[in-house]
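Of the protein chains in this complex, one is absent; all others appear in place.
Moving on, here comes chain A:
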């Protein structure tokens, strides 16, 4: 913080900055702060029915303390969901970011042909909504339609079910990698292009090959950007919802509580239990807070350490 203020020759002008910040602050209050507060309020309450539970007066909201949290944490299905998402997220993060880094380094190595074409093609899935991506791959997973199955059959693998309980997670991981690699590649590639070329000359004169330069010079320079994309990706994968939700119509292997967020959705809108949905969503938020705080520290140090 001291750093951000150091040498700030920025203007101090009465009400103007507050005026310019007013829309953002108002929207923040209405659509982020108020909903969080409301969730916290709901999570401590529950509906109680008296008598036969008929008529308006028999339905009252009461304060139940941390009861909803106890129920949420005690639910085995909730933790099973976390376990599935943990496996899913680990695979997605490792493969997607690994591929993104390899592609970015290869694009930057100046030795490849058709680099522009590859860059655009790999970034293209970013323009495809998650629902549509899942839908396209979902069709490609269907045995009656898919060229994948035709290829597998040609190699002697008959009856591979890509939507069975044991394989559906990998099918989902594939959709996430397909959709996310290009964006992360572009982030890393943009950073690489910003490094002055003569930076590498010293290493070249010392006889370092392209691979050595990539591993010993480029990767260390990229480290902050890699950490940043990782933290962003962690936040996104923990919240996985669209992909499993879209696969549900074509696969019996995806339950309505496959991921923790799907459970919140089901509790809130299918079973109509807003109170446990509120408690569960706050537990999810608490679990996501660790990578999030890490992110806060990074953003501050990295981007604003040298702001004038």
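Here is the rule we go by: contacts are C-beta pairs under 8 Å (C-beta built on N, C-alpha and C of every residue); 3 or more make two chains touch, one makes a residue touch a chain; residues count from 1.
Definition applied: contacts and distances are computed from a predicted model.
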{"item": "Name per UniProt, for the chain absent here [options: \"histidine kinase\", \"Monovalent cation/H+ antiporter subunit E\", \"Sugar ABC transporter permease\" or \"protein-glutamate methylesterase\"]", "value": "\"Sugar ABC transporter permease\""}
{"item": "Option from A:64, A:173 or A:225 whose C-beta touches the chain left out", "value": "A:225"}
{"item": "Of A:97, A:186 or A:253, the residue in touch with the unshown chain", "value": "A:186"}
{"item": "Contact partner of the left-out chain, one of A:73, A:86 or A:120", "value": "A:120"}
{"item": "Positions on chain A where the hidden chain makes contact", "value": "1, 4-5, 8-13, 16-18, 20-21, 23-25, 27-28, 30-32, 34-36, 38-39, 42, 99, 102-103, 106-107, 109-115, 117-118, 120-133, 135-140, 144-147, 150, 178, 181-183, 186-187, 190-191, 194, 204, 207, 210, 224-225, 228-229, 235, 238-239, 241-242, 245-246, 248-250, 261, 264-265, 268-269, 274, 277-278, 281-282, 284-285, 288-289, 292-293, 295-296, 299-300, 302-304, 307-308"}
